[in-house]
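Sending over a structure as structure tokens; questions will come in a sec.
A protein chain is absent from this complex, but the other protein chains hold their places.
Entry: chain A
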Amino acid sequence: MTETTTAPLLSIRNLVTEFRTESGIVRAVKGVDLDIESGQTVAVVGESGSGKSVTSLSVMRLLAKGVGSITDGTILFRGRDGQVRDLVQEPETAMRRIRGNEISMIFQEPMTSLNPTQKVGAQIAEAAELHQGLSHRQAWARAVEMLSLVDIPEPERRAQVYPHQMSGGMRQRVMIAMALACNPALLIADEPTTALDVTVQLQILELMRRLQREIGMGILFITHNLGVVAEIADKVAVMYGGRIVETAAVQDLFDRPSHPYTRGLLASLPTVDHAARAAGEVARLRAIPGNVVDPRNPPAGCDFNPRCAWAIEACRAAVPPMLPVEPGHATRCIRWSELDG
């Protein structure tokens, strides 16, 4: 524990997380560095299997017991009291005081992430009761307050219903209300809009932005959707094969993608080419060739080299280091300066 107030809210250094599987030990996260400041939204983008969700579960220390474990690195978190703690070393009882209180998490599936046999009000009140020492009645009042904060109409009545009586968007609002019940310093959102309709997605993103302004929390936003990233993030980290391959301010990433994988992701976004449509051509989506890394059998050198059009011999020789592109923008590609040529 060190006394400092200038440290970032969350500072992950060289995080390594491994899973024990039937075919041996699989390294899902291979040395991730990431900083989040208060009030900042950092998006971690990647395909399934890139290690983005495992990174977020590592911060919460919610990896499946006996299966997943953090084997190296530090996760420094500055708590409300200004103390910086390494979450990797914290005992489980201390983590329980942090979870749902100083660091909260919302999940991808609002349909299955709420307990079907408890009223939503009780599920929101639970965290407030656990961490803030509120009485049952006070915690319920807090739950109603939270429901109105996330724009759920008739919050007194809605607190009394069960999850199955709500729509997916409503349930995700409940999840957010639950996560924010104790005014956390950090909110981890693991694909919170993926399971929702596009119009509802936008509403949820706007809600999260508004609440961030009001509460001032940092957000770690996990997604595979670059459209959502553009909507909400200040900073982006692109993950591939368990490593961060490019990190930049959101505008810089879209303006100047400096890793072949990031370029592939951006190129695979659907766009409407009006000239081509007028000429009667059918627009095609451009996919990245090949498959995601098999974590049990990763390629030598750069994880992306088997799928990369720019790969050369040196890419297979060693994992490239993070190379600076411009201030606040770095890439794990040795040929980044040649990509435009």
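Observations
Note that in this section contacts are C-beta pairs under 8 Å (C-beta built on N, C-alpha and C of every residue); 3 or more make two chains touch, one makes a residue touch a chain; residues count from 1.
Please note the rule applied: contacts and distances are computed from a predicted model.
For the chain that is left out, the UniProt protein name among "Sarcosine oxidase subunit alpha", "Heme exporter protein B", "NADH-quinone oxidoreductase subunit M" or "ABC transporter permease" is "ABC transporter permease". Within the full complex, the residue among A:105, A:146 or A:288 touching the omitted chain is A:105. Considering the full assembly, A:116 is the residue among A:116, A:133, A:153 or A:327 that touches the omitted chain.
Touching the missing chain, out of A:131, A:173, A:243 or A:263, is residue A:131. Contact between chain A and the absent chain runs through residues 60, 62, 96-101, 104-105, 107, 109, 112-118, 126-127, 130-131, 162, 164, 175, 178.
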